[in-house]
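All protein chains of the complex are present and in place, except for one that has been dropped.
Order of writing sets the chain letters: A and B. Residues in each chain are counted from 1.
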Amino acid sequence: MKIELQINNSAGPEARFVSWAPSPCRIRVTNPTGALMRIVSIKLTCVSSSTGGVVVFRQGATGSFSESLTLAVPINGTSVPFFVAGRFGRPSINNEDVRIEARAKLTPFGLPNTLVGSLKLMVRIRKNAESLTPGERDRLVAAFAQLNNQGAGRFADFRNMHTNTSSPQAHGAPAFLPWHRAYLLDLERELQAIDPSVALPYWRFDQAAPNLFTLDFFGVSAPNGAVQFSNTNPLQFWVTDGTPGITRVPLNNWVPTTQPGPGVITEAQTLALGNQYSVFRGMEGNPHGTAHTRWDGFIRQIGTAARDPLFFLLHCNVDRLWAKWQRQNARFDPAVAASYDSNASNPVGHNLDDTMWPWNGVTTPPRPPTAPGGAMAASPCVSAPGPQPQVKSSLDYQGSINAVSREGFDYDDVRFA
Amino acid sequence: MPDVVETEALSEEQFAELVDALGAQASGPAFVDGQQQLTLLLSEAHPHYNQRGAATVVRMRGWVLLSLARVGVTDDTLLYLLEELDTGVDPYLVAAAAKALRSYPKPNAALAPFVMRAINQIRYHNDPVSFESYGADALSSDATSPVRELLLTLAWLGPQARALLPELEALSGLPKKLQPEVERARQAIVDSEALDTGDCCSLPASLRSKFSWALGSRRDSQSIETTVFEDHDGATVTFKEFFQGQPSIVVFFYTRCDNPLKCSLTITKLARIQKLLDERGLADRIRTAAITYDPAFDLPHRIRGYGQNRAVRMDASHRMFRATEGLEALREHFKLGVNFIESLVNRHRLEVFILDDEGRIAASFERLHWDEQEVVDRAIEVLVERKVPDAVTSSEVAAGSTSQRRSISRTSSPVWSTLASLAVAFFPKCPICWAAYLSVLGIAGLNQIPYSPWLQPLLGVVMLINIVSVWLRGWSTGRMVGPYLVTAGLLAIIITRLSPSLNSLAVIGILMTLAGSLMSTLNADNQRRRASMKLEDSMPRVN
Partner (left out) sequence: MTTKKKATKAAKKRSSLATLSIATSQKKPAPARVAALAAAPLAATESDQNLQKVLGVLQNQDEPVEVRLAAMDSLAAAAFSVVAFESSRPDYIAALRKVSTDPNPEIRQRALSTLAGEKDGFAQKKLLEGLKNPDKALVPPEKALQLLSYDVHAEAYEVARKIVKDPPNEAAKQEGLRLLAGDAKSASMFEKLLRDKDELREVRQLSASALQALKPDKLQEHAREMLLDKSEFEDIQATSLTALKQFGDDENVSKDKALLASVDRLSTKAASSRYKKSARQFLTKFKG
């Protein structure tokens, strides 16, 4: 007997990526040969190395997860749904380092030990950049460099989305966090189109980062501010605005490999800002703005910040802080006033139901004159947020309120439920 | 006027002095000359700006604008001011243009949208600027700023800006220091009397950012036919190979342009133009091309990426180019509004060209934001102009020359065929008759011209060609009366040649030939006209 497993309700290998939030899956019998019953009992288990990812299962849309799941599957080919999620705390480090095995009980009195199918997948999670393995690190920088493609690649669109001209779309008003969440997701999906094993890591700017600021990763700042890379690091060919290289130097005698960003409020302090979004979004000043301005160089200002790939790791942490705050305060539902800062005076692009530039393609005032990058990148794993995301679509990124809203990413230290 | 110094050698101080002198001249009796000289200095391609950095060009242009603000702005200068408000991102230039606008003789409602657009574009970059002296540094926000100048200009517009009152009242977030200017502008709009509805509401007729050249008046493209381009895939092609054979829409750009209202938007709009052409089934009949100002840096992979990132279609008929040689000739031919420091652009204007199927410039859109639909419409006009020579091409085509060409083409065909028939009918049968004819025709002195019997069969061939073409025309139009008459006329002429006694039949033959040829030609004209009306009905209305 043979079965087919579908992850994210897709048979394709490109969809075999899960996070902490449950992914809808299916199993069906494709070849019933050997089965003596009309309905067979199939046990799903996870097989993983000691360092690889681990997945857990549940049958319904609610309830607890378990390490295995036994399903009654008809042999006539009817699909049986179930859910898979990464086990919190056990993300993958390589693609396909987790295997789901399906073992069936083919005879009425037999043991469920006949392997009838298996599938490899990945628990793909956004991690602390400090904790990446050399393999994860190398894949990330290679994907970034390829996206940049010496200045001629798609990265130019992401650079052009974050300029002085477009800045009112995303800064100084309530949609600061939702917009940047969508921005990171778009970039991450483009990186995954190059290497699907890549997830955007975050830079904990309130901690020392001895692994991140190295020649093999995001570079070491020379005293004058030029960022240096090893001869094997593809970021040595980074080009933006027609100019190779990155300018970034820590200020005020700060040593980022041994010290947290000076003056940047800690994670605990950030989460304690308040349980209303209208107050919490003040984190745009500190830690966000403060993290930007601990440096001199590209990352210090809006108009040049996106020229430095570190910018995306900085914002990944900003987004993680928001995600953690949301989990802490149950702020995923746009219908709950405290989840967002709705005001009659919010500028266009900052109201919950507004679509966000540039993905909406709107280039008439008050939106900027061009919309680089086109629609939001699609994902083979999820349908959200769609090609033209609204502000509110960024809130329920895990699908906590509505499973369809799941955007397919999670942070290593932010649970699902 | 100061002594003319080699323009490229002028220091910034000398340039400022020159501008001041022209300004003084324009304030005096030689107002027109001074004004014109100052306006000329606003052209990007002016030699003064050659080999200057972008920031230097900003200072220089700004000083010219400020000088014009002092002496008064005319219709000729207005376009440059509107251009700055429409697409400018430099605070100094936008502020200077706003100030200069206030010295235009009369406020005009058509100017108001430019002012408001500029406010929205510059408000988050509202850096202080100083007009005190050339290159003065604004070290205090008490100096002026572009938004302040624009608000003052709104106040100057007064009632002419009434349509923008809601937008003005909705403006929030501006510095508190500017609130008095906001209020002043609002009061000026609200408190004023009713609009003078004379010629207040449209831009001056002489202000032209769109140009057309009639079919007969276009400059040929010989000087650039051999210009070699390399496209986004590295394939090479000459100007002649790509731009002749079909009309085309051409834009100029460069990948290092940092004004999002110019090149990035231009190429984005080019993609929209391609989409419009595709929707009308014209993507294979009208080509598009984007040519970089910066061929040394904009290598194929770079321009391909730039185009791809803006959803530009790239294939055999739609390409992104760099000129591997002959950029100067291109610049001269297109009269490009651009200047350089080394190979890098220091400033350029918006410019789109429509070329006809011989690669000649048929139309251009310059300086101000252009509408994609309008560009496509104009390109379609150029496309159909040869198919329907009688169709009106644009309001700027010289009507006289077109109708002349029309009447000539209509009558020439039957006349030639009739003359040929006439000649065959009366061709002399012998040398003596030949001499007699020549003397009758008053060229007796030329009786040494030998009898040329070979002329007769030649004329016969001409007549045969005529009859064949008449029959072909008849079959295509379905109208056969013309061919029948011409055939009968031909037979009559042949009979007279064979039977001299029936010479009178020759006259009838000639008349029938003439009538038949005329009818045939008129039928064909009518059919072409009907066909072109059908074609035009299926396309957007042509201005």
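Note that a contact is a pair of C-beta atoms (placed from the backbone, for glycine too) under 8 Å apart; a residue touches a chain by one contact, two chains touch by 3 or more.
Model, not experiment: these values are computed from the prediction.
For the chain that is not shown, the touched chains among those present are A, B, taking the whole complex. Here the missing chain is touched by one residue of A:G34, A:P81 or A:G303, and it is A:G303. Checked against the hidden chain, the listed residues A:A15, A:I93, A:L106 or A:A145 yield one contact partner: A:A145. Screening B:L40, B:V190 or B:A296 for touch with the missing chain picks out B:A296. Contact with the omitted chain, checked across A:S167, A:Q207, A:T363 or A:Q388, is made by A:S167.
Contacts to the hidden chain, counted on chain B, fall at residues 52-56, 58-59, 90, 92, 123-128, 135, 137-141, 143, 145, 173-177, 256, 258, 296-297, 299, 301, 341-346.
Residues 142, 145-146, 149-151, 164, 167-168, 171-173, 176, 216, 222-226, 228, 230-234, 236-239, 241-245, 247, 251-252, 262-265, 274, 276, 278-279, 282, 284-286, 288-290, 292-294, 296-298, 300-304, 337, 343, 347 of chain A touch the missing chain (whole complex, contact as defined above).
Simple rule for what comes next: only the chains that are shown with their structure count from here on.
Inter-chain spacing, taken between the CA centroids of chain A and chain B, is 50 Å. Interface residues of chain B, counted against chain A in their complex, comprise 89, 117, 120, 124-125, 172, 255-256, 258, 260-261, 264-265, 268, 297, 301-302, 304-306, 309-311. Touching chain B in their complex are the following residues of chain A: 149, 151-154, 156-157, 160, 163-165, 167-168, 241-242, 345, 363, 365-366, 368-374.
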